[in-house]
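Every protein chain of the complex appears in place save one, which is left out.
Showing chain A:
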Amino acid sequence: MSEQAPIVIVGTGLSGYSLVREFRKQDKDTPVVMVTADDGVSYSKPMLSTGFTKGKDADGLAQASTDAMEEQFGVQLRTFTTVTGIDPEAHELIIGDERLKYSKLVLAWGADVIRLTIAGDGQEHVFSINDLMDYRAFREALADGQKVAIMGAGLIGCEFANDLRNGDYEVDVIAPSEVVMPGLLPEPAANAVQQELENLGVRFHLGTVVDRIDRHNGGVRLTLANGESLEADVVLSAVGLHPRTGLAESAGVDVGKGIKVNRALETSAPDIYALGDCAEVDGHVLLYVLPLMACARALAKTLTGERTEVSYGTMPVMIKTPCCPTAVCPPPSGADGQWEVETEGTSVRALFRNSAGEVLGFAVTGRFAVEKQALSKEVPPIHN
């Protein structure tokens, strides 16, 4: 056994830890090494946008220390360790001058936040949140602030807008789209969420972008393309994520929008797998919890020697805007059909039906949000 190279997992986010949790349910003995560029503290990323609402700071959102994770799962953790390359032929992970042998390699290293290049000297006030360490830095910056400007009105921008209002911060949201969460929510549902966020005190500046961020009064002044200007203590950039593909691509592994894997989570290179925010699974890049958990379960089986394909069911997305509870299951892109919308104030039930009357997607807000489970059963699964 000691001759056998370990299974190496790169990444200790929800993907890496969910995978090892599932794997250890079936295999207690095979050595596993987990490598992470950050501190390896276990946390649940979707919860980062609920800190104020749940009364938790960065420490409160941490679920377990690295020592606890090592003991619970019988793995060796290597924190603050940056992978610099992969040698698929030799089955080696390259960490600077070191080469780490693997029997199987799992890439669970997530996505990078997209950083916009914006003019002005106020960049040190701009934060983005993609992990618990980012969140800790953000909360520290907020400690002496009152006003937050959020760039981006997607799911993350809207969730943080709600959470920061619950923490009594003033919130401005700036985004180029004319509606919130474009591409995710049909317009009537988006309007409902925006309305409730406005009722909560969030100020929206849509259809424009931030041109400059300059130091001002200990904080910053943001100059918008539409001529407006506003002040903030902290700027949160939430303009999107890009799956991390660079090292895989350099190693000759096929990449598309993410690291390409089939339904068995196999990359184009032997014994290298990928899941989570870095992976493009059978053509799907879904940066949400449900696909990730499904992948973790399938891959855990595969790693024990029982090759298993993931089967995506219906994948509703819960949007954590407590002021307007919302769930959405977007129809497949390019699907034929139309939205059928029922609206009662800011409660919206939008069903996407094809010509045969079948529901292919939905969005529900407000008091209709409780119907999400029932509706999910009507929508055909992604994989039949």
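The criterion applied here is as follows: a contact is a pair of C-beta atoms (placed from the backbone, for glycine too) under 8 Å apart; a residue touches a chain by one contact, two chains touch by 3 or more; residues count from 1.
The criterion applied here is as follows: contacts and distances are computed from a predicted model.
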| query | If you look up the hidden chain in UniProt, what protein name do you find among "ABC transporter", "General L-amino acid transport system ATP-binding protein", "1,2-phenylacetyl-CoA epoxidase subunit A" or "Rubredoxin"? | reply | "Rubredoxin"
| field | Contacting the left-out chain in the complete assembly, out of A:46, A:270 or A:345 | value | A:46
| remark: Touching the hidden chain, out of A:219, A:316 or A:366, is A:316
| request: By the contact definition given up top, give the residues of chain A that touch the hidden chain. | output: 14, 18, 21, 44, 46-47, 63, 289-290, 293, 297, 316-318, 327, 370, 372-373, 377
